[in-house]
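A protein chain is absent from this complex, but the other protein chains hold their places.
So, chain A:
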Amino acid sequence: MAGAVVGCALWVTQLEASLARSAYATGYVLYGAVVFLAAYQLRKKLPGLPLGKSRSWLQAHLVVAIASGALFYAHIGGRWPSGVVEGSLALLYAGAFASGVLGFYLTRTIPKQLARTGEQFIFEQIPRLRSSVQRDARTVVVDAVHATGATTLADFYADRLHGFFRRPRALRYTLRPTTTARRRLFNELTSVDRFLTEPERSAAERLFQLVRRKDDLDFHAARQGVLKAWLFGHIGLTWALLVVGAAHGVMALAFRGGPTL
């Protein structure tokens, strides 16, 4: 990666030394680099064709992305553009680049967090599994009431657990998941244990498991959701960058004066 940046810097220095209009040359190469970066998504759509392994593409994607950063800096001449189109374009590039860096961080940290849960979940199945956990929790409590006639656990469920099982977690949890709710519910469930009949205690044990499972489901939904949202955003920014970049190129060529190199 360092080699790619140094290579770009040397090339731009050479251009400057030759008194050429380096903005056109760096613009062409920069746009080419962005097209190459976007082509990775196209490669993913053609998995059966011998276009190289995806992991090789990702490595190349990272190297070219870093090099494009150096090119971008050279292209804007070290100062932020003031025009509306150029400013928007620079913002789009910066956004795509920053989202790429964020993605690099997320894809290297979130998998380890997800792997720590005892069970692994497929993102698309999580809503169904949540419903199943909620149904199981309700059944456990209702069965305990039928078995003993006591409503201590049922009251506790209605008061403290029903909302937890029924709803997905808040956006705050999605951005920064914690085990606070799980620990709090475990503590409350433990403290109510002394008031329970024997069948209710068995039901409470089962509720412990279901709370843990619901929390794991929420955790997977949040973390996997972040990864999917990130990719969606990164691709969206790239497409916008391609379109606005093309428009910028057309305008730059249309309104050029004198030699283009």
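In the analysis below, a contact is a pair of C-beta atoms (placed from the backbone, for glycine too) under 8 Å apart; a residue touches a chain by one contact, two chains touch by 3 or more; residues count from 1.
The definition used in the following text is that contacts and distances are computed from a predicted model.
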item	value
Options "FecR family protein", "Peptidoglycan-associated lipoprotein", "Putative ferredoxin-like protein YdhX" or "Salicylate 5-hydroxylase large subunit": UniProt name of the undisplayed chain	"Putative ferredoxin-like protein YdhX"
Candidates A:P47, A:G78 or A:G163 - the one touching the absent chain	A:P47
Option from A:L10, A:L42, A:L58 or A:A229 whose C-beta touches the chain left out	A:L58
Touch criterion as defined above, residue of A:A2, A:A17 or A:A115 at the omitted chain	A:A115
Residues from chain A at the interface with the omitted partner, ascending	44-50, 53-55, 57-58, 107, 110-112, 114-115, 119-120, 122-123, 224, 227, 231
